[in-house]
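Presenting chain A:
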Amino acid sequence: MSSATLAGLVGAALVGLGLYGVIADPQPLRKILAFNLIGSGVFLVFGIVARKGAAAGLSADPVPQGMVITGIVVAFAASALAVALTLRLFEETGRATLRPDAGTKPPDDGADAE
Partner candidate 1 sequence: MSVLQALDVGLALLVFAVAAWTVFAPGPFAATVGYVVYGLLLSLVWIRLFAVDVALTEAAIGSGVTGVLLIGAAARLRGAETTPAEEALTGLTRLFAAGLCLLVVAALAAVVLLLPDQGPTLAPQSMERLPETGLGNPVTAVLIAFRSFDTMLEKVVLVLGVVGVWSLAADRYWGGAPGEARAERPEPTLAFFAQMLAPIGILVGVHVFWVGADEPGGAFQGGAILAAMWMIVMMARLTEAPQASAFWLRLALIAGPAVFLAAGVAGAVVAGGFFAYPPGLAKPLILFIETFMTFTIAVTLPMLVAGPPRREPRR
Partner candidate 2 sequence: MSLALDLFSIAAISAGVFFFLAGTVGLLRFPDALSRLHALTKADNLGLGLIVLGLLPRAESLLAALMLVAIWALVQLAGATAAQLIGRAVRRKGPAI
């Protein structure tokens, strides 16, 4: 198995781990971490695609690499916005939770539905 395929499998596993974290952990900060795991898994899939596109004297296709660099910067900005929201929510309410206040939504769709 080439190191590229191995990295692709790691990417697949990271997407799965992150997805589990996003669904199963109710704390926003843990969800943000999990989102970053999914993100890096997705980037790794781009990475093996780039590596398998080695040609013309390049050891990896530069186009997906450019996309990953763009993606990493966007992912950071998204984390920053999510962190700022979480901290403000914590300051306002003393807790950090995604549950909207009771009454604004029916009781049957709780945090498990994320």
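Selection rule, in plain terms: all candidates are chains of the complex that A comes from, given by their letters.
What we mean here is this: a contact is a pair of C-beta atoms (placed from the backbone, for glycine too) under 8 Å apart; a residue touches a chain by one contact, two chains touch by 3 or more; residues count from 1.
Nothing here was measured: the structure is a model prediction, and the numbers come from that model.
Trainee: Which candidate among 1 or 2 is in contact with chain A in the complex shown?
Mentor: Among 1 or 2, only candidate 1 touches chain A here.
Trainee: Contact residues on chain A for candidate 1 in the complex?
Mentor: Listed in rising order, the residues are 2-21, 23-27, 29-30, 32-34, 36-37, 40, 43-45, 47-63, 65-70, 72-81, 83-88, 90, 94-97, 99, 110-112.
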